[in-house]
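Yeah, one chain of the complex is gone here, protein chain that is, but the others are all in their spots.
Moving on, here comes chain A:
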Amino acid sequence: MHIARIAPPQRRLADRPTLILLGGAVLLMAAMAAGVLFGPARISPGGLGAVLADFLGLAPLPDAFRRDAAVLGVIRAPRVLMAALIGAGLGAAGAAMQGLFRNPLADPGLIGVSAGAALAAVAAIVFGATVFGAAAGALGLWMLPLAAFIGGLAATLLMTRLGTVGGVTGVATLLLAGVAVNALAGALTGLLIFTADDRQVRDITFWTLGSLAGSRWEQVPVVAALVGLPTLGLIALARPLDALLLGEAEAFHLGQKVEVVKRIAVTLAAIAVAAGVAFTGLIGFVGLVVPHLLRLGFGSGHRIVLPGSALLGAALLVLADLAARSLAAPAELPVGVVTALLGAPFFLWLLRRRAGGVA
């Protein structure tokens, strides 16, 4: 006991980012395996073996396992990949926004991207068939995601324009501009809902609750590019975001181009989140809660928080989607409901704990 006290301090886990991130990657792999293997359509080990053998070109697929092949290859695999990519994007974007705004309550919604995407998606649902008639025919199932993506980016662009005065983007101004843009988008969405018919209102409601039920292979490369690449870009911003934690002036003196970093971080987060929600609808709490979990465990260094949030966000959304499609089978819960049900109580606990710490 006496000896232990004078022994050199053990290296804390937080000082070993590689180990932590490796753990996160293992967790994500396990979540994805569970996402593919489990669900309301039971797959027998024999079915799994037959589908794998067919996939690897070892043996042709017996007709009896055609259904299993469709469930694994057509329904679950793209869905799990989409959940992982979009969850990673939401987690990393949330971590970057909290770092940038130095505000624990920041989430991607703050930069207007969700409200803008929602406004455009609602417009696509309400006017899809009539106003955009010709375009809707050509774009088909891509019309709504495209509209939501553009809407999300446009709202963020508007917000950064409003929040930039004399070439300097003040964090407080940006926050207030975000509040204004959110309110405006919300009002316009309300106006559209007023003109919508009964069925459209139901569609709008379900869109705002989020779902991965529409995931198909043709969407995966698009999401990999528009969510995956910006996520990697955000992770690369760890060092400048760490510098920003000290304050903008301090970061400037550390040699960071503060304005450029802000703009890049907001842009990458907006692209990742807009492209994600474009395909799934709104999914709350992943971007807010996941970075907090990381900070709670391993401190606020972005070299862990950013990639860690991406990995944990991905794992969380994959598991939330597994729950969403399993719990109410053969119906399905909206995945945004599952993430909020998990996230909100956790967040409250976090708040209480924090308040206790201060007192």
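Annotations for the structure displayed:
Throughout what follows, contacts are C-beta pairs under 8 Å (C-beta built on N, C-alpha and C of every residue); 3 or more make two chains touch, one makes a residue touch a chain; residues count from 1.
Rule of thumb we're sticking to: contacts and distances are computed from a predicted model.
A single chain of the complex does not appear, and UniProt lists its protein name as "ABC transporter substrate-binding protein", one of "Biotin carboxyl carrier protein of acetyl-CoA carboxylase", "ABC transporter substrate-binding protein", "Carbon monoxide dehydrogenase" or "Glycine--tRNA ligase alpha subunit". When the full complex is taken into account, the listed residue touching the unshown chain is A:P330, out of A:G166, A:G255 or A:P330.
From the set A:L141, A:A183, A:V260 or A:L296, the residue in touch with the chain omitted from the display is A:L141, counting the whole complex. Looking at chain A, the residues touching the absent chain are 39-42, 66-67, 70-71, 74-76, 141, 194, 196-199, 202-203, 206, 211, 213-217, 325, 328-332, 334.
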